[in-house]
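The following block contains the structure, expressed as structure tokens.
Here the complex is missing a single protein chain, while all its other protein chains stay put.
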Amino acid sequence: MSKQELSSAKARNESAKRNRRIKAAVQWVLAIIVVLIIVFPIYWMLVSSVKSQEEILLAVPTLWPREFHFENYINVLNRGNFAKYYWNTAVMTAGILISQVVTGIFAAYGFSKGKFRGQNVCFIIVLGALMIPLQVTFIPLYIMMANWGLSDTFLGLILPEAVSPYYIFMLRQTFMAIDDSYVEAARMDGLGRVGIITKILAPMCKSTLFTVTLVTFTNGWNSYFWPKIIARGEKRRVLTIGLAQLQNTFAGNETMNNHEIMAGAVLAVVPVIILFFIFQKYMLTGYSKAAMK
Amino acid sequence: MKEKRMNPRKVSAVKDFICVVPVLIFLAIFTYYPIAELFRISFTDWNLLKDTWQYVGFKNWQWLFNGSGTRYLWNSLRVTVLYSIGELTVTIVGGMIFALIFNRMNKAFSAMRAIVFMPKYVAMSSAAVVFLWILNTDTGILNYLLSLVGISAVDWLGDRNTALISVLMLTGWRCIGYGMMVYLSAMMGISADYYEAASLDGASSFQKFVSITLPMLSPTTLFLFVTTFISSMKVFQSVDILTQGGPYRSTEVFVYNIYRYAMVDFRMDRAATVAIFFFVLLLLVTVATMKISNGRITYDS
Partner (left out) sequence: MRKKAALVLAAAMVVGMTAGCSGGGSTGKAAVNNADTAAENAGGAADTPAEEVSYEVTEPITITWWHALEEQYSDTVTEIVNDFNSSQDLITVEAEYVGSYSDVNEALVAAHAAGNGLPAITVANTPYVAEYGAGGLTEDLTPYIEASGYDIEDFGDGMVAAAQYDGKQVSLPFLISTQILFYNKDMVDAEGITLPSTWDEMDAFMEAATVKAADGSTERYATIIPGWDQWYFETFYLNQGVNIINEDQVTTDLDGETAVAIAGKLKEWCDNGYTYWTGTADDASSNMRSNFISGKALSVVHTTSLYNTYVDQCDFEIGMAWLPGGETKNQEIGGCVLLIPSKNDQATKNAAWQFMQYLCSKDVNMKWAEGTGYMPTRKSVLETEEGQAFLEQKPAFQAIFDNLDLINPRIQHSAWSQLSNIWKNAMAEMILENGDVQESMEQMSLEINDILSDS
């Protein structure tokens, strides 16, 4: 290699390095801008929730509260009845979660490791349900529930969501990936179906199971459409509906209590956001897992 | 069973079947039966305010396709399609751009990715009331920021030209991180060999992106397209909180249209008729997208 060639290679190397550094700088700048924009609504919700009513209506908004009014939260919990909404949401979510997990695991087992005539037809019935959302069937469902006396009850909130074709589908895919020999071996050891599911399959798919369950939890916690239809009264109102209601009451015709509405908004998201940060790893893959299948 | 001494294979099959029975019964009652009911109701004149109803033949269908319901049917169809296009663009194009920006593997970037993805987990109702507050005409911070650069106040939610855009802002905020994550995990699956080979051929970064990244991501794009399209057609909550379908039905998406007939006007007959139309539409879209996805895409195995 001649001297010239060497130096030009060096130069090329230099310029590539410079390019890479520029690229990194651009990425950093853009990323920070994006993050600031994305974070802003959440930041704004938090600061607005501790401002006073006067401060929130100032012509020039303050980026940092002059005084902290944590009593906004107390007001919302008492007047807006948020404590009750919390309880209702928790019970509803737990109900949906438990029933989806239990029915889902067994069905997924039946469809992946089981063998029976009509298996494919049955699975198509499950998949077909994916194409019939609540947004289509809510009218007859609402009437059914009303006839059974289930409007404004926990059972009414939970029943239509108690089985999730999505959950079954995801778990079935995961169970399919496990070699049948494990199941056979367990069977030889005298394990029944419940044993195989709880001792073999579930532990082997722990992370998928956990991820899908987390998604189910957040979907339940954040659900809005069906609760809005079935729990119209105050008795079984959930957080999401209660917050929309608060918006109508407080920002409606006569009062502009946006600081308290923001406090309510914070209260409604806190459990899920805490979960998000604790189980970030699972939450991040939750949706992309679905994407890869 | 013991007495009959059934073949153990058969016993096993029955037990396997029992595992899926609860689910099947459930879906029969809560998913398939309501669809049949929906058809029945669409042939009645059932108004929830009244004590009685009777069958009226195709009256509701006539109302829907050749009556006062037609105009709003097409309106909601148009609004829904516009909304879907918006959500698709944000998720796919925005998601792709974000994936390129955040495609850097270190702790800081991983934290930033988590933040960008987080809105997906913020309950829509919380996000919607925050956006209501940000978009407020008189006291919202967005109009304040715009006033700093000399743009006069915009009535974001009250003007039919901006109402749907406002709803899409909220959607975009919640969905763009999801598109990003899906693309990023797909990008990591692309073998580095391709890029090295291209580098040896002297390809620029842009060329590499167009000739390697994009084609390799096509299954992911298709996946995003199908799932986002179908879920965007079912949008309700953001519209319900932000605009209630207004101003003058300019954001009245399909589900809101059905909801209004059923739960505001209490015309179950009309609501059921529109719901069936919506159901058929969903089926067609699903089948069509599945047809497209079969064959067109090159998988890298």
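Order of writing sets the labels: A and B. Residues in every chain begin at 1.
Please note the rule applied: a contact is a pair of C-beta atoms (placed from the backbone, for glycine too) under 8 Å apart; a residue touches a chain by one contact, two chains touch by 3 or more.
All values reported here derive from a predicted model rather than from experimental measurement.
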Partners of the unshown chain among those that are drawn: A, B
Touch with the omitted chain, as defined above, among A:112, A:174 or A:245: A:245
Sole residue of A:72, A:100, A:218 or A:257 that reaches the chain not shown, by the stated touch rule: A:257
Contact residue for the chain not shown (choose from B:49, B:105, B:149 or B:188): B:49
Residues of subunit B in contact with the chain not shown: 6, 10, 13-14, 17, 21, 24-25, 28-29, 32-33, 35-37, 39-40, 44-55, 63, 67-68, 136-138, 157-158, 160, 246-249, 263-266
Touch list for subunit A against the chain that is not drawn: 79, 116-118, 121-122, 125, 140, 143, 145-147, 149, 151-152, 232-235, 245, 248-257
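Quick note on the criterion: only the chains that are shown with their structure count from here on.
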Centroid spacing, where centroids are CA-atom means, of subunit A and subunit B in whole angstrom: 15
Touching residues on subunit B, where the partner in the complex is subunit A: 12-20, 22-24, 26-27, 30-35, 37-38, 41, 98, 101-104, 109, 112-134, 136, 139, 141, 144, 173, 176-178, 181-182, 184-186, 205, 220, 223-224, 227, 234, 236-237, 240-241, 255, 258, 262-263, 268, 271-272, 275, 278-279, 282-283, 286
Contact set on subunit A toward subunit B in their complex: 23-24, 27, 30-32, 34-35, 38-39, 41-42, 44-45, 48, 56-57, 59-61, 103-104, 106-107, 109-111, 113-117, 122, 125-126, 129, 131-133, 135-144, 159-160, 162-163, 165, 168, 193, 218, 221-222, 224-225, 228-229, 239-241, 243-244, 246-247, 251, 256, 258, 261-262, 264-266, 268-269, 272-273, 275-276, 280, 283-285, 287-288, 291-292
